[in-house]
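Note that this complex is displayed minus one protein chain, with the remaining chains in position.
Presenting subunit A:
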Amino acid sequence: MAPQNLSTFCLLLLYLIGAVIAGRDFYKILGVPRSASIKDIKKAYRKLALQLHPDRNPDDPQAQEKFQDLGAAYEVLSDSEKRKQYDTYGEEGLKDGHQSSHGDIFSHFFGDFGFMFGGTPRQQDRNIPRGSDIIVDLEVTLEEVYAGNFVEVVRNKPVARQAPGKRKCNCRQEMRTTQLGPGRFQMTQEVVCDECPNVKLVNEERTLEVEIEPGVRDGMEYPFIGEGEILIVDFYCPNFLHPIFERRGDDLYTNVTISLVESLVGFEMAITHLDGHKVHISRDKITRPGAKLWKKGEGLPNFDNNNIKGSLIITFDVDFPKEQLTEEAREGIKRLLKQGSVQKVYNGLQGY
């Protein structure tokens, strides 16, 4: 082999070894920038976990490894301590190895189902008591509907765990034949049971992550499917009014009161939106009371496609001066506006 090729080969080998030793790039695995917030990290995890789950990629031999990498990345970057260590020292800089299995992290977001991707549901063991389905009404704010959020909850429930000894199960009635003497038999009914491993119910706790997805509508459900039970989170925006915005579907409505002068000569203003960004309004024409201004793309994100947003509809009303005008002011206004008397009488209700 020519010396040039050999040295390139050695360099390449060293680089590869170096890359392996240096550890994985967790930010790249999650597809987030180094400055990503915890919310962005959770969102990225949730999206990729569904895509990369091995059950969803049966033909990919590296699916398991990619999925493990994803879990490791989330475990480190979602913990502020571990993330700091990782940012400074890289993967080997992390004090202890990754303890929790990726299965645990996955089920925090999705529950423990094995059948989500089209398999058959696990057989219900009738001897283990079925947990009860529980529905949680989760109150969400309009700000959360706009930007999304994650809510951490702790689920405490009784779980069947192995206990020492055996217990009776599958008890049934059977006919037993006993011989009393030559040619004489007796049929009796007996209760016959099998022996099963003993179980006891222990209250266990687990942290779950509920995602409030942008654009979520009242009544939408987020199911966590656990062992033999379903936890449904039902979103709703509470009855009391938001002080600024009113939601209608994906559109937002708001009202602005302007002064009489502003309505006649024009004005500039900014409305602070749900996530803090400003919506600028600039008028140089006359603004009538009841006039509506449509700001496309400033409403709520659509649940099915977050890139599409509804509109913000602003309705203006005019604040008339409270004190009576002086004689001088009245004459002045008549001269300035040069408007004659109108006084048109007509049916304004039109059948309503």
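Methods note: contacts are C-beta pairs under 8 Å (C-beta built on N, C-alpha and C of every residue); 3 or more make two chains touch, one makes a residue touch a chain; residues count from 1.
Just so it is clear, contacts and distances are computed from a predicted model.
The listed options are "Stromal cell derived factor 2 like 1", "SUMO-activating enzyme subunit 1", "Sodium/hydrogen exchanger" or "Queuine tRNA-ribosyltransferase accessory subunit 2", and the UniProt record of the chain not shown names that protein "Stromal cell derived factor 2 like 1".
When the whole complex is considered, the residue among A:28, A:47, A:176 or A:277 that touches the unshown chain is A:277. Of the candidate positions A:31, A:93 or A:158, contact with the hidden chain is made by A:158.
Here one chain is not drawn; of A:147, A:199, A:256 or A:318, the residue touching it is A:147. Considering the complete assembly, subunit A touches the hidden chain via residues 39, 129-140, 143-144, 147, 149, 151-158, 201, 203, 207-208, 231, 238-240, 275-277.
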